[in-house]
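Up next, chain A:
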Amino acid sequence: GKGKTSLTLAGSTAFQPFAEKLAEKYMTTNPNVTITVQGGGSAVGIQSANSGAAQIGMADLVTLPEDAKALTATVVAKDGVAIVVNPANKIINLTTDQIRDIFNGKITNWKEVGGENAPITVVSREAGSGTRSSFEQIVTNITLKKDALIQDSNGTIRETVANDANSIGYLSHGLLNEKIKALKVDGQDCTVESIVSGNYKLVRPIFLLVKGNLEGEIKNFIDYILSEEGQNTIKKDGLLPAK
Partner candidate 1 sequence: MKTKFRINNFNYFFGKEKVLKQINFEIEANQILGIIGPAGSGKTTFLRALNRMNDLEYDGTIEGTILLDEKDIYNPDYDVVELRKKVGMVFAMPVPLPLSIYENVVYGPRLSGVSGKNRLDELVEKSLTDSYLWDEVKDRLHTSGMRLSGGQQQRLCLARVLAMEPEVILLDEPCSGLDPISTAKIEDALTVLKKNYTIILVTNNTKQAARVADNTAFFLMGELIEIDATGKLFTAPLKKETNDYITGRFG
Partner candidate 2 sequence: MRIPPKYTQKGAIALLGGATLLTLAILIFIIVFILEKGLPVLSFNFLFKNPEDMGRAGGIFPTLIGTIILPLLAIIIATPLGIFTSVYLSEYTKETRATKIIRFGTDCLAGIPSIIFGLFGYIFFVITLEMGWSILSGGLTLAVMILPTIIRTSEEAIRAVPKSYREVSFSLGATGWQTVKKVILPNALPGIVTGIMLSIGRAIGETAAVIFTAGSSLRLPGSILDSTRTMAVHFYILAREGISAENAYGTAAALIIAVLFVNLSAYWLMHRFISKRS
């Protein structure tokens, strides 16, 4: 129609900054569209897409829950999950089995995997989190040990690991920096190439959820995200393209 169309995206806090950046770019070429991006978490994304409070919900879950079944889901990006330790740690590689045993509490000292004699502090994400679900699905058979520390965001996982020489955790690979060290998993580097080529297994999808069919401005925007320009933006800031 005439005048301004406005779109609201809401949900996943991990994807929120990317959505903001994409919206910013999209609006410069489509001045008749206003896009607002809200956080609140994946659950809010699903809920508000259902209730209509937002036209597009953002979710970074691995499998979508019941409530989201009625929504049209599009994978717009992927995210690699890096296993990280403190830079002071000498370990550079862990096998999937070792990772599983560490997180399950079977291995409790770094010396058991070739490191120094120091207890391992396990740091994980909260139950339900997309990062955690994908981590657990890919590593398989994880029953997180009871005294594992839980943090609820990439940033706080990074701070925790950066501040504790004995800790191990996992986070979005786009947020790797010099304060923490990403481990090889089964000998595979956690790099974009390695992930895109499929060698590095810890990857999870990011969904946009829409009630009903994709049409009008909603479709245009999602198409834009999936376009080369959109996908490049995503790649530049640390996520991986959808395909």
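Simple rule for what comes next: contacts are C-beta pairs under 8 Å (C-beta built on N, C-alpha and C of every residue); 3 or more make two chains touch, one makes a residue touch a chain; residues count from 1.
Regarding candidate selection, all candidates are chains of the complex that A comes from, given by their letters.
For clarity, every value in this text was computed on a predicted model and none was experimentally measured.
The listed chains 1 or 2 are all part of this complex, yet only 2 touches chain A. Within the complex formed with candidate 2, the residues of chain A that make contact are 8, 10, 13-14, 16-18, 20-21, 24, 34, 36-40, 44, 48, 51, 53, 153-156, 158, 171, 175, 177, 237.
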